[in-house]
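Note that this complex is displayed minus one protein chain, with the remaining chains in position.
Up next is subunit A:
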């Protein structure tokens, strides 16, 4: 497989003579021989002359006023074989050259701190994958920009082994890696954790991250000792634009529309009277909330044609002060209008002995959402000298959401329900706005002290938060009697909630790196540590507005009919707000990590391993709910996480890669808080935390065959095995001795997760195919009930597991005409969406086929037009329990058209 000498030079020669010029012009484009992507920044020199040029971001160059004659050209680019070309220029001629370069066959080498690999290009991604000592999959900015996707979540779900777990509305999206719930993965920004804006979990909502501000996303499926160990499924590392070595400017703008709004109106509400703080929070202590403290305008809904979705963004990179000071500024703004039409139900056995399930609590709802996401990246680096560099990075993510939700909930079983088409229908009208932010400020340095010894450090301040002021719901009810007659609609009350949470994290990181060469072998010893202090503060204040107990003439009132928000009268049932709320809690986490690692590289193999120690100290506190109940607590534990790998070069650019690592999964902050609010509700279950919940430990084994034939072509075939002790799952428990059933996180019996993964990219001239396939099979058993309330422990997959995932994209690249087309198909097999409370009544998501298309075309110098279309098959999300439909979400296709300027 040696073809590093294979050398292709394509020349298309167009001669054009004019009588009066004595000089000639060379115009051309330099591109990767395999991927046919233009190669920006490559250097075109005419030997023995002063003429030279650096290609622009698309690989185009132009050399003017060159005297006629014969010349030798030299074309160089980092990572590519130097290429020479002999040309003859006639006076007045414009010579068109299309030059293809071949990648160098480089030795295995980890990207070093001063490395020049271009992470924005797919070829750079393959370099990362090839040289990393752990198993990673990388997608580059170039591939993301060209894909049909605009958010990190959507990009991720096309990567090998990843699915995205979404909330109903589709605005919360978390990565499920290799069938492991989001809790088993961590999310990093430039290799360092970011704070979570969620009020309960530790996750970061990937749907709010515009992919345009990223230079790559790396998923690590095995860990090395210098990586944080809470990634049993894997690590998602979002790498933002960084370290410019040349000036660039890019701008992009697009406009789009959701197909849902071709035949649905958008339902909006006014946000003008929404107060940031609740009545009690904005008034002096002791204040009693009055009916007039609650606005009506945010519960006044009207329909209109949906506005188009728009995106706009730019990035600018430049080096100042004789290239010592690098500067990056990038921003991307997405303002989207989307919606969904949904159905949701629960499935229950009726009190017959067959155990057959019936739908209950059938809820038809529609959501209309405006979501504005903005990502801002600022970076400064200062190269003190060739051995010392300081970086300052700031990453700011802001997301605003305004959502209208209309529910029509028909309880089919229980009071008043006798089957479909009769019974009580609870109509709920909800408006909510939400502000999410994530900010990450990092100061870091890299220092080469001697040829053998280097170190790097970082200090990070990360904040994240969520503000949901005045989430307001109107509750109404009517009854469809058994004779089909419908009663009037009654006003059941209004709920108002103010919720906010703040996370703050302070991290310090230090890594020491010693390397020594012995002939062609190299020994590397690394050691380092991490300190992090994280705190979370959650505050929630709820109000219950009820129909007045007395009517206008002073006598007792029945529940009034609902005649619109403008006529509604209410009393504030809890004028002091909520003095206790299970969602008001504080939590802190202090982590000390230390590690030592050793790595040895020989000509044909390399091996490494080490040990990481993670010390965790978690605390929580809440207000007291019932006397004697715990109001604060915590956990302290320390785990040793060994890891090792071995990589063998089977043949040129073909490797066999083994790895083992032990990982940890810490409970979410909220899950340790044992109080759970109201102990008795008429229906449904109380949700509780569990202060004795144990963290999970997992042993992970991986094997992968890796082949990098040429360019960004690759083939990976691998398998993995995971054994998880104390896996955490949310379960229905209790009920013993007649007590209440509660929903709480518990440690299940040990689980295993085995699977296989394959991914590849292959080109044939202008055509390419890239794809991946993942098979996952996990087994876990936890407590479920029979309809007779007996405890059983059936074996089933872990929550979130998808059995088969296929991604397949067809690519067409025509460098000459600057056109690119990608058709992306995805198959997501059966997914265990949620476990049911009854054995055998788990919620499975039906397999889904989705199709998306994107394309771009250079329209003139610097300008490219692009188009993206998603969900072309109008694929709904559907969940079933034993053939009973319990969830259906329909989103429809989305379309967008845009233009990009590149300098």
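To be clear about the criterion, a contact is a pair of C-beta atoms (placed from the backbone, for glycine too) under 8 Å apart; a residue touches a chain by one contact, two chains touch by 3 or more; residues count from 1.
Please note the rule applied: contacts and distances are computed from a predicted model.
Colleague: Determine which name in "Glycine cleavage system H protein", "Right handed beta helix domain-containing protein", "Oxidoreductase" or "Phenylacetic acid degradation protein" the UniProt entry assigns to the undisplayed chain of the complex.
Modeller: "Right handed beta helix domain-containing protein"
Colleague: Would you indicate which residue among A:291, A:451 or A:488 is in contact with the undisplayed chain?
Modeller: In the complete complex, the chain left out is touched by residue A:488.
Colleague: Give the residue, chosen from A:546, A:602, A:630 or A:851, that touches the chain omitted from the document.
Modeller: The missing chain is touched by A:546.
Colleague: So which of A:173, A:328 or A:348 would be touching the chain we can't see?
Modeller: Answering carefully, the residue with contact to the hidden chain is A:348.
Colleague: For the chain left out of this view, which of A:54, A:325 or A:623 touches it?
Modeller: Of the candidates A:54, A:325 or A:623, A:623 is in touch with the missing chain.
Colleague: Which residues does subunit A use to touch the chain missing from this display?
Modeller: Contacting residues on subunit A, toward the hidden partner: 346, 348-351, 360-361, 363, 407, 409, 411, 413-419, 422, 424, 426, 428, 475, 477-479, 481-483, 487-490, 492, 542-544, 546-547, 549, 551, 555-561, 573-574, 576-582, 623-628, 631, 677-685, 687, 729-732, 735, 737-741, 743, 785, 787-789, 834-837, 843, 886.
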